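Here's a structure for you.
Every protein chain except one is present and positioned as in the full complex.
Right, subunit A next:
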Amino acid sequence: MTHPPSVLVSLKDVSKSYDDKTVLAALDLDIYDGEFVTLLGPSGCGKTTILRLIAGFERPNHGQIILAGEEITQQAAHLRHVNTVFQSYALFPHMSVFDNVAFGLRMEKVAEPEVKERAIQALEMVQLANLAHRRPHQLSGGQQQRVAIARAAVKRPRLLLLDEPLSALDYKLRKQMQNELKRLQRQLGITFIFVTHDQEEALSMSDRVIVMREGHIEQIGTPRQVYENPKTLFVARFVGETNLFDAVIQTKNNHHWTLTLAQQNVCIKARTHLAHLAEGQKVKVLLRPEDMRLYAPADRQALADQPCLSGKVIERNYKGMTLDTVIALEQGGQILVSEFFDEEDPDFDYRLGESVLVSWVANWEVILVDEQVSPSVAVSAVEEV
């Protein structure tokens, strides 16, 4: 966003609990006008609850919700200028596609000729005007999904809430709908709040990603910030796959740090935002599988000034675009290396059990302070293999 954006929705100190279970704890969140925000997190992290609070299906136990400058905390759902696309679509089964889309306008007592015009327009927007007379159950999953979007968007809300709307679709259709949703959001200029537990979906669609965990926000940032500079270990592990190493800062100056990592000394660029860390401080070093490189043992000379770990190939997974290799390190632990195919490279294909050297692109490591790490985290672990 180039100009300073205005806040459309604000959650101020919002708490919500069911019985004695706290779902949201003193949450503060601002959503800007016109942006595509994704709430990302594992199930039970409270992301759907936020949506339901904004839609008005639930009331917070504490705190305020403000929409376009007006407090709506206690306002009934049917009075809010917010519309929802439900995970199950919730298309009314006894009404035609057209009547489904027209329903919201008719509730507003819009004159019937205008209802007709706007409903057809909304259906054209999702390329379904030709199926207006059908019943929802006569449509495919993807078509039902698009009707649900048209039905919510036809009312021209300030804010569209989408609760895991793509989770019921197969992979290919999901990709297609992701693009379509992005296109619609640009076209309509409506603010989208999109809930998902699919990190790939979150990264590819959003202006901003809000990573949630157990009722609080772990990190807010652009997809790139969240992926490349995760603030916490949870974010790092949830958003994408990670290789994690325990390390200790040995020496540091203004330009370089030396870390001990897997019984090796590794020299990295100084991290200014972590300048407060002292020598001897334990840290976690995080490396993305795609930043790792594999070499044959014979290449050790050439890698002299690079971090270099040795191990054996124990698993190889062909993924089409990439080849994922799991390496058992000599120093203990496993790591995952994800490499793009390079047909020119004769060494690319390693056999199971073969000894290899593992290195990574210098200075792409993410350093996290150790304090937030639970003891259960392994010395170095391959996540989600």
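Points to keep in mind about this one:
FYI, contacts are C-beta pairs under 8 Å (C-beta built on N, C-alpha and C of every residue); 3 or more make two chains touch, one makes a residue touch a chain; residues count from 1.
The rule is short, and it goes like this: contacts and distances are computed from a predicted model.
Missing chain, UniProt name from the options "Protocatechuate 3,4-dioxygenase subunit beta", "Spermidine/putrescine transport system permease protein", "Porin" or "Roadblock/LC7 domain-containing protein": "Spermidine/putrescine transport system permease protein". Set against the missing chain, the residues A:Lys16, A:Lys47, A:Lys155 or A:Arg213 yield one that touches it, A:Lys155. Per the touch definition above, the residue from A:Val7, A:Ala26 or A:Met107 contacting the chain not shown is A:Met107.
Set against the missing chain, the residues A:Ala55, A:Met177, A:Val313 or A:Val358 yield one that touches it, A:Ala55. On the side of subunit A, touch with the chain left out of the figure occurs at residues 55-57, 76-79, 82-84, 86, 88, 90-94, 103-104, 107-108, 135-137, 151-152, 155.
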